[in-house]
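Structure incoming, see below.
Note that one protein chain is taken out, while the other chains of the complex remain in position.
By written order: A, B and C. Residues from 1 in each chain.
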Amino acid sequence: MKARIKVTLKNGVLDPQGKAIEGALGSLGFSGVASVRQGKLFEVELAETDPAKARAALEEMSKKLLANTVIENYAVELDEK
Amino acid sequence: MKARIKVTLKNGVLDPQGKAIEGALGSLGFSGVASVRQGKLFEVELAETDPAKARAALEEMSKKLLANTVIENYAVELDEK
Amino acid sequence: MKSAVVVFPGSNRERDMLRALETITGTRPAAVWHADRDLPDTDLVVLCGGFSYGDYLRTGAIAARGNIMPAIAKAADRGVRVLGVCNGFQILCEAGLLPGVLMRNAGLKFVCKHVDLEVANADTDFTRKYEAGQVWRCPVAHGDGNYFTDPETLKRLEGEGRVGLRYAHGTNPNGSLNDIAGILNERGNVFGLMPHPENMIEPLNGSTDGRALFESVLEAVA
Partner (left out) sequence: MIPNDVRITPELIAEHGLKPDEYQRILDLIGREPTLTELGIFSAMWNEHCSYKSSKKWLRTLPTTGPRVICGPGENAGVVDIGDGQAIIFKMESHNHPSYIEPHEGAATGVGGILRDVFTMGARPIAALNALRFGEPDHPRTRHIVSGVVAGVGGYGNSFGVPTIGGEVNFDPSYNGNCLVNAFAAGLADADKIFYSEAKGVGLPIVYLGSKTGRDGIHGATMASAEFGENSEEKRPTVQIGDPFSEKLLLEACLELMASGAVIAIQDMGAAGLTCSAVEMGAKGDLGVELDLDKVPCREDGMTAYEMMLSESQERMLMVLDPAKEKEAEAIFVKWGLDFAVIGKTTDDLRFLIKQHGQVMADLPIKELGDQAPEYDRPWIAAEKPKPLDPADVPAPNDIGDVLTRMLALPDMCSRRWVWEQYDHLIQGNTAIGPGGDAAVIRVENGPKGLAFTLDVTPRYCAADPREGGRQAVAECWRNLTAVGAEPLAITDNLNFGNPEKPDIMGQFVGCIEGIGDACRALDFPVVSGNVSLYNETNGKGILPTPAIGAVGLLDNFEQRVTVAFKAAGEAIVLIGETKGHLGQSIYLRDIAGKTNDRSAPPPVDLAVERRNGDFVRTEIRAGRTTAVHDISDGGILVALAEMAMAGGLGASVKPDAVLPLHAWAFGEDQARYLVTMPEKEAEAFIARAGKAGVPATRLGTTGGNELTLNGGVPISLTGIKAAHESWLPAYMAAGAEL
């Protein structure tokens, strides 16, 4: 089963990368970019076939490793077929 | 208008971080993880309100800056309301 | 020899590079601000080490799209020598002046130490003062030095002698393909490498072996 985990910075947490990218877009001539926030995307392939179990495992992985829950949020998405 | 750009490594491109995460998940006791690939997620806020124009601008940004098309693919998603 | 060092926001080895060039060439190099659109008249353009734009997005990516870059590409087209060290190498790859990309170190950590470099091709403008196969010690200091390119490009680089320097003796610090430490463009006038020859030029550094790299360019443009 395939899944995606999105990890994004919590609101209010400074995102120096996003800020630098905003600036770069501006100097490349893209106007009207109000803000850019950068996050991470993990594409995971699991042996598990049960969606509920897969989701539970992915939540665990996010909490334990993939996201730094002090500053980041995460969201799990399963490719349901 | 809000949008998301997903940037992922092309197939066949080595992903040291993904590999390390796979290993780390294994040693944390998560079995059955066949593969992990790490990508980037950009959350962009645009002044543009026309979806077609917004999409075109985001494609441009991706090609010109956000993705290195030698090794990365990108996908634009608009929050249509 | 006239040289110019390009400074981006976040460059941080520009002072090391300016000093090395001045010591070795006897002429004070020009410092070029990234926002400029023109280069001074020069024989060598150097993109120095550092964390241009914080290494944010991808290392070298934002700098590679800076105002000064078209002028550098044009100079390279004219045959002016262009040297990219560390972040400079990363910028040259992102700008398409060199093929491939520098990815995160295989160990996922920044690494600062001395490695052994083997001169893979001593017949270039940047290595001619070394012997072919010569091994010299040089520091590296980077988090993204893992050279990667597609198999075809790799084959071409190897076949055309465009790998200038390789990590020797199992000292590859970053997982680079084929132990690649430095590569040339097709024409041989653009060279990018991850190690820091500018930090290996006087007894204080433990050896002066990095000088030969600059002296090679000096001889090439003479």
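Here is the rule we go by: contacts are C-beta pairs under 8 Å (C-beta built on N, C-alpha and C of every residue); 3 or more make two chains touch, one makes a residue touch a chain.
Predicted, not measured: the structure shown is a model, and the values here were computed from it.
Undergrad: Taking the full complex into account, find the residue in C:T124, C:T171, C:N189 or C:N205 that is in contact with the omitted chain.
TA: Considering the complete complex, C:N205 is the one touching the chain left out.
Undergrad: Touching the left-out chain: which of C:L39, C:A71 or C:L108?
TA: C:L108
Undergrad: Name, in rising order, the residues on subunit C that touch the hidden chain in the full complex.
TA: Residues 9-10, 12-13, 15-16, 19-20, 49-51, 53-56, 108-113, 139, 141, 143, 196, 198-199, 201, 204-205 of subunit C touch the chain absent from view.
Undergrad: Pick out the residues on subunit A that sit against the missing chain.
TA: Residue positions of subunit A that touch the missing chain: 10-16, 19-20, 23, 65, 68, 70-71.
Here is the rule we use: only the chains that are shown with their structure count from here on.
Undergrad: Between A-C and B-C, which chain pair is linked by more C-beta pairs in contact?
TA: Here the pair linked by more C-beta pairs in contact is B-C.
Undergrad: Rounded to the nearest whole Å, what is the centre-to-centre distance of subunit A and subunit B, using the mean of the C-alpha atoms as each centre?
TA: The answer is 9 Å.
Undergrad: Go ahead and note the Å separation of the Cα centroids belonging to subunit A and subunit C.
TA: Comparing mean C-alpha positions, subunit C is 34 Å from subunit A.
Undergrad: Subunit B to subunit C: how many Å between their CA centres?
TA: 29
Undergrad: Where in subunit C do residues touch two or more other chains at once?
TA: Correct list: 57, 62, 65.
Undergrad: Which subunit B residues touch at least two other chains?
TA: Answer for subunit B, listing residues that touch two or more other chains: 64-66.
Undergrad: Where on subunit B is subunit A touching in the complex?
TA: Touching subunit A: residues 6-8, 18, 21, 24-25, 28, 30-48, 57, 60-61, 64-66 of subunit B.
Undergrad: Touching subunit A in the complex: which residues of subunit C?
TA: 53-54, 56-57, 62, 65-67
Undergrad: Which of the residues in subunit A end up touching subunit C in this complex?
TA: 16-17, 20-21, 24, 27-28, 38
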